[in-house]
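Below is one structure, written out as structure tokens, with a few remarks after it.
Note that this complex is displayed minus one protein chain, with the remaining chains in position.
Let's look at subunit A:
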């Protein structure tokens, strides 16, 4: 029997500290659906995905009920569509996106990821079709998420792709201008994208993974924040080393919950278990915010001096705790700092504590990058590409994943409000210095060479 403290703390984590499983993602390999005939291809992917995924949502709900832990999002990731749909042109790629969106609705999942291309070393025919299709594919669907990997530490940065993606983002925003450019909230541009990860918008099933696999993304910023607050209440003079220990232990518990549920979902669906992604991902809910962790650590707000150090400590402790809890850790694994999706971070940006430059600095130590950042709609393609190139360079040089999910909001300027609803949240548009200028740097194109340490072998 558990003692009353163990029982109460578990109930507290689940009920009041928002412990949940953020996402269970079923990865499905589509390489065996390849065909040069679009109707055959669409028929095959529908048959395969529906067969594998029809039980996903009911199983997640049943297991969530059994454990008293909600599985917030049920998702699917597929093999990169630019690869499995390589014979098709952009128009046909849009059709594929619409077909995938219909399948997502049919099996009642929240998002389908994998409308993706890997172009760090060059853009192949299928990649070009997919990138050209992206604005319409994202504007004309609701549940499709896309990602394009434009850089790796081994290959360098494909600057042609970076500029192309700036154009794609601008066009996608224009096509969804009535919804504040929401199409861009479903598109990530990556450096060093990990394969086999459950987090949208970048999720896709990598090559070299099993035919189908269950991945789990755990969350729990509310649990971490409360753990820090409790520890400091008991011992106000706790050192940062001891606070890191508290975060590590908490991350371990959260991860074990994720793995427990993920393995049971996998068993029920008769598929393999893949990885636990340890990322601390926020929600727009008070009490479940990454930003509030910074305040629990004694900072006025995320963004003030000290924030980068605090984030580095937080990220490292989360990884250490998670690594002990699970033997199969993957994905992004760290702390997200999205502007729109996190109420507290959005407020910090609005009050001026958090600028886009400080956000970029913090991405050197966080797990992703410039995430869900709304910027003025009249931002130039060159400035947008420059922001992305900077972020890719951080990832390339530091051997880490970085990404941008930037939303140029049509017709709006810095300080105006945007509201995307649901988990995507709301925020004020961030000020971008030099927004409308057109520096020629990014137009040189080509590939920024990989750093010297890429020669390691």
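Please note the rule applied: a residue touches a chain if its C-beta (ideal position, glycine included) is under 8 Å from a C-beta of that chain, and two chains touch if they have at least 3 such contacts; residues count from 1.
The rule is simple: contacts and distances are computed from a predicted model.
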Choices "YCII-related domain-containing protein", "ACT domain-containing protein", "Pyruvate dehydrogenase E1 component alpha subunit" or "Carbohydrate ABC transporter membrane protein 2 (CUT1 family)" - which one is the UniProt name of the chain not shown: "ACT domain-containing protein"
Candidates A:15, A:235 or A:351 - the one touching the absent chain: A:15
Residue of A:83, A:260 or A:332 in touch with the missing chain, whole complex considered: A:260
Interface residues of subunit A toward the undisplayed chain are 1-2, 4, 6-11, 13-15, 66-69, 252-253, 256-257, 259-260, 325
